[in-house]
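For this view, one protein chain was removed and the others were kept in their places.
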Amino acid sequence: MPEVDLTIEICGMSGDGTIAAGGLLNAALSKAGFFLMAFDSYPAEIRGFGRCVTRSRVGMEEMLALASETHVLISLDDEQSLSRVPFLAKNATVFFDNRPPSFVEEGRSIAAHVGPDVTLLGVPFRDLTARATGTTRGRNLTALGAFAGAFDLPPGPFHEIIRKKFDPKGEKVVLANIKSFDAGLQYAREKLDRSAKGIFPVPQKTGEETDRVLLSGNTAIARGALDAGLKLYFGYPITPATPIMEYLAKALPEKGGRLLQMEDEISSIGAVLGSFYAGGRAMTATSGPGLSLMTELITHGVMAEIPAVIIDAQRGGPATGLPTKTEQSDLHAAVFGGPGDSARIVIAPTNVSECYGYTVKSFQIAEKYQTPVIVLTDFFLDNRVENVGMPRAVPEEIFDGNVYPDPSLKDRYRRFERTESGISPRSIPGMEGFLFTTTGLEHSEIGVPDYAPQNHMLMSDKRHRKITGAMADLPAPREFSKGGSLKVGVIAWGSTFGSALEAVRKAEKKGIRAGALKITSIFPYHADIIREFMARCGEILIPELNYEGQLANLIGHLFRKEVQRLDRVTGEPFPASIILEKIESLAK
Amino acid sequence: MKTSGRVLAEKVAKIKDSKIFSIRSSNLPTWCPGCGYFGIHQGLNNAIQQLGLPHHEVVTVSGIGCAGRYPFFAHTYGLHTVHGRALPVATGVKLANPRLAVFAVGGDGDGLGIGGGHLPHIARRDIDVTYLLFDNSIYGLTKGQPSPSSPVGFKTKASPHGTTDAPLNATLMALSYGATFVARLFAGDPEAITEALVEGIQHKGFSFFHIYSTCVTFDKQFKTWDHLHEWVHPLPDSHDPTNLKQAMDEALEDQFSLGIFYRQRKE
Partner (left out) sequence: MSGQHFLVIGNGPAGNEAALTLREKAPDAQVTIISRNLGGSYCPHLIPDYIAGKIPEECLFVVTPDAYTDKNIKFRHGQRVVDLDPMKKTVILDHKEVIPFDGVIIAVGGKPRIPEYLRVFEDSLLTLKTVEDARIWVSMLPETDSVLLIGGDLTSFAVSKALIHLGKKIYFMLTEHAFWPLRPDGALLDEVSQRLACRGVEVISGKRLKSLTRPSGKCVAARFDDGYELEVGMIGAFYGLTPDIDFLRRSGFRMDRGVLVDEFLHTGFEGVYATGDCAQIYHPDLRDYWVSIGHANAVILGRTAANNLLGGEDQTAVVAESIFEVEGINVNTSWWMEF
């Protein structure tokens, strides 16, 4: 299979249609059969005035992470694009409009700033589209067309996607946009020196029809919840979780469910707990600051043994932090946040498919283990787009996870019976003869407050063995290596895992015996499996996007010596190259 | 109707022997003898019985405080949650299974202090939950601090020179938040509570019950039985419970009139 690993960026100012062009590019490339991972940055201000950058990494196999360098930069606004020049790879290609509306000072043209190895392709975006359609509005499509033409991409998928997207606006708009695109395509085919180093035909994927769809992490989570039978969503807007609420606001009512935007995060989690208590599946999604507000009720859920499903879309912290930047620093808070011994189930997907799958499973797990389940994602994972196989939930994953009491216990029911597994069968309001009151106070088996010393020991033990028992139903750590003894073992979680795996694979190609361990069940964690992997490694490297090395703090003790921490808080996804560098230095 | 604490206790004892008490749980209440909450408890239980609600389809959600202990003493499904959050939890319960009769109970500290931010929203959403606010103008469980509804000059260990903050008017608040059924009652008159509750429970929307009560242990100056019996009186006959503005005027002017202040007609 031919090698393709191309990172394409489109950069412009608000109003240039940057994000729209990026979306069309991703859809067309996905349709053409490529794998891709894409991530956009938006202007920071609400006014929406500022730089927009779309990044798409395209290849023939699953993309695990974003690349550090850009191969193609399409500049819709030179001044904004200047900021992207430092990231250009050697022999990169830059498309820019060589017929700007007015004269440009030397420093403000991108032509003045690219290195000599860069192939600079001037295409008169504005002129071409104005000539084709009468306005310059379609210049972003012209730019896309020029890119497609230069790199020999088939225009078919692009035409289809343009048609699909603009159909609601009428045939005239569709045709005008196709014209804009084609104007760029023609120009590239006819006028650009395609023998230049920076242009090459992109090999096509042959044959295979793809059933792949473009999904963001957030959309995958929302779809997973819906497919799992979500009926109620209680939420509060917070970046980056808001899109989940917005998706469900439309989709839930269509499935007979209901979405309430609550007055704060506290009432959101309160309502979720109330719903599960009454037997209904509910969910809320938030970020760090919201999670901290929910802490009290989460620990209540742990103590009163009430299920809940909470999505924590991590962002830069602490406190209000960096709302539009990615980070993985809520691990401590998610697992341990709150007073007392209240560790609860925390799982962390590493890609869009897992965002879907783990959300689906979380309901069942929450119900069976009668405790809040926190699904940790991060800004990058939530907002990035991957083309994945159409996600579908299998019935086994979505059936009711509750363990109900045996009917013979009617009128003799003890809600918090100390069973061997720690799971006390629970009744649902409406079941006659199985009444109980649950409480956040320490309680006896029948649920009345009880502070006796023995009772507290026994109940604490019951609750903890229940949570530990959940390991059987939670995804086990997964190893990616050639097995046996390894020089360097990399353990990573969340979106960082993709970068770690890419780094490990590159290290293997360089002859280093490296391996990766994917941890998705953060708590309870499979200590035995992790310990076994660590024992086979000379060094353990734990890269994560937080300053305090939170995963390392959690599992580092399982290694015979100190783990190597690689903590990074730049607000950007973890570059695979940095992990690779560290692997190489550890392998010396 | 005037009764003293002793007379009430006799009344209670009489009813205890009747079948109405079957709804009581096996747990002995931890409230102090003479606590006004017994009256409310009785009033609510009778309403449930009267309506024939099967008690396994009743859920009582409470916050923290003496009032918060309520679910343990009622033979229903109970959810004793954290301070101030009974209302959102009750919302979740009701929406998950609308067949259930859902009651939220809590004290004045729970409902007007930490929980104050939730009342407007359950009211304006008109969730079909019945909320009983047990207002004894004190924090009893924590041994006698002022609450948001304590009067100016209220002296406690936490306010030795008397409070200086103006008290909140829960009835007025509920009316201004758009609650579609608002009643103010008195723990010393359980029958009136039952009567109003029967209506409120059947009201298809949020029903708010502001119930004055006493804390016999820690409040010897303000809401004592004697004071309350002296001060309370029914709403004037001319009161039109479909007139919101009139209801709000009434709540503003008169702190101790009792009855159904407002009910919004529902189709």
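Read from first to last, the chains carry the letters A and B; within each, the first residue is number 1.
Basically, a residue touches a chain if its C-beta (ideal position, glycine included) is under 8 Å from a C-beta of that chain, and two chains touch if they have at least 3 such contacts.
Predicted model only: the values in this text are computed from it and were never measured.
Asks: In the intact complex, which of the presented chains make contact with the chain not displayed?
Replies: A
Asks: Out of A:14, A:30, A:70 or A:109, which residue would touch the omitted chain in the full complex?
Replies: Result: among the candidates, A:109 touches the missing chain.
Asks: Tell me which of A:35, A:96, A:416 or A:436 is the one touching the absent chain.
Replies: Touches the omitted chain: A:96.
Asks: Across the whole complex, list the residues on chain A that are touched by the chain not included here.
Replies: Residue positions of chain A that touch the missing chain: 96-100, 102-106, 109, 111-112, 115-117, 119-122, 193, 195-197.
Definition applied: only the chains that are shown with their structure count from here on.
Asks: Using mean CA coordinates as chain centres, what's the chain A-chain B distance in Å?
Replies: 46
Asks: What residues on chain A touch chain B, complex-wise?
Replies: Going by the criterion above, the answer is residues 231-232, 234, 258, 260, 262-264, 266-268, 270-280, 282, 296-297, 300, 304, 428-441, 448-449.
Asks: What residues on chain B touch chain A, complex-wise?
Replies: Counting only chain B, the residues touching chain A are 25, 27, 54-61, 71-72, 75-82, 85, 87-97, 99-100, 117-118, 120-121, 125.
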